[in-house]
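This is the structure I have questions about; it appears just below.
Just one protein chain is left out here, and the rest sit where they should.
Presenting chain A:
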Amino acid sequence: MGMTMIEKILARSAGLDEVRAGQTVVSEVDMTVLIDLQFATGWVQPLRIADPAKVAVIMDHAVPAPTLHDAEAGPRARKFARDYGIDRFYDVGRHGICHQVIAENGLARPGEVLACTDSHTCAGGAYNTAARGLGPAEVYSILCTGRTWFTVAPTIRYELVATLPDFVSGKDIFLHIAGKHGDATNRNLEFGGPGLASVPMHDRRTIATQCAEISADFATFGVDEVCRGFLDAHTDRPYTPADADEDARYEDIREIDLSTLEPYVARPGTVSHNAIPVSQLEHRTVDQCFIGSCANGQLEDLRIAADILRGREVAPGVRLLVTPASQKVYRDAVRLGYVEALADAGAVVTNSTCGACFGYHMGVVAAGEVCLTASTRNFKGRMGSPDAEIYMASPATVAASAIAGHVVDPRKEIA
């Protein structure tokens, strides 16, 4: 009997020929990523670690430090990186949101296992990596021992067919899935099919990242020519992709006809069974619009926003915040004129950080305000006051809505 992508990776990492749903395995971890938050609270420098060559340290959540508490993480991280000779240390200035930095530096590789504290680590699944968030204690343990355990969950496969229309993005594919099927708690998700070729890498990463919102364990994409093109530019070591077997066992296989999709929006609170086509949403004015995070602060997301906003203006009474996912994205966006187009339209372009996405700094929303966000999460209270409402949509929808002052379908606004 064959295996799904994730079963193959976990079997390989555990030195087994085969694993099955329900089985618990001990896996060797290929890359362990520490973030600034790990050093801010409860950090004790370990006496020995498994392998400094398999560790990266990335400053992302609270940079530049908004509080003294966060500032104190910096010297601890720097000391750790120095003492253990961690070459992959992405300090402020070379930094970015960890999942973006992981992608840019080829740290998430096909067929391998990547561990990081942050819940959106499943982003690495876009590159056929078994990547997931594990929490600070467990990542610390992997740092020391080089391994951890996984219980193999059943897999649901999304079979993508046809071609993604213009102005419809990975965000919309995800919101369609979440709205229609709800959460996938204790399930793995796998994405493949002939339609995948029309879904660019940045959209795949948006989808993989957001699978945390539907409570999935791992979310993995197959390696096709589009993915190989990305990997050729980002890693020079050979890799072994994990393809699903023809006779792999799935809990369910769900086909998505990409050509039928349109821009979607999630109402506040959750994405599960709570997302609808923008065309079906009642008139909804917005106070703050946000484009950023590991899900939607990628260069292509900024390009889409800049193209919509160039020569136009953010509506009076509306704030548009744009946060590049990394310093590299920021620099590229400056060179390519995206930052100029956004700022000229009235957007505030911030430094790279997790910032507003988790309601921590640079863009917290007040009671009674409505925020439309192209970021990861729309929980109550996520971006500030629990009495603010957080709607979620694609960068195109957010950019067009910032101009209109209310939530609009970007295809109508930009015609």
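Keep in mind that, in the parts below, a contact is a pair of C-beta atoms (placed from the backbone, for glycine too) under 8 Å apart; a residue touches a chain by one contact, two chains touch by 3 or more; residues count from 1.
Criterion: contacts and distances are computed from a predicted model.
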Checklist entry - Quick one: the chain not pictured, UniProt calls it what, "3-isopropylmalate dehydratase small subunit", "Two-component system response regulator", "Xanthine dehydrogenase YagS FAD-binding subunit" or "RagB/SusD family nutrient uptake outer membrane protein"? => result "3-isopropylmalate dehydratase small subunit"
Item to check | Option from A:4, A:100 or A:117 whose C-beta touches the chain left out | outcome: A:117
Next on the checklist: Among A:81, A:97 or A:134, which one touches the chain that has been omitted from the display?
Outcome noted: A:134
Checklist entry - So which of A:270, A:293 or A:326 would be touching the chain we can't see? => result A:270
Checklist entry - What residue numbers in chain A mark contact with the hidden partner chain? => result 24, 37, 41-42, 44, 46-48, 67, 69-70, 117-119, 132-138, 140-141, 144-145, 149, 151, 153, 183, 185-186, 212-213, 215, 217, 270, 272, 358-360, 377, 379-383, 386
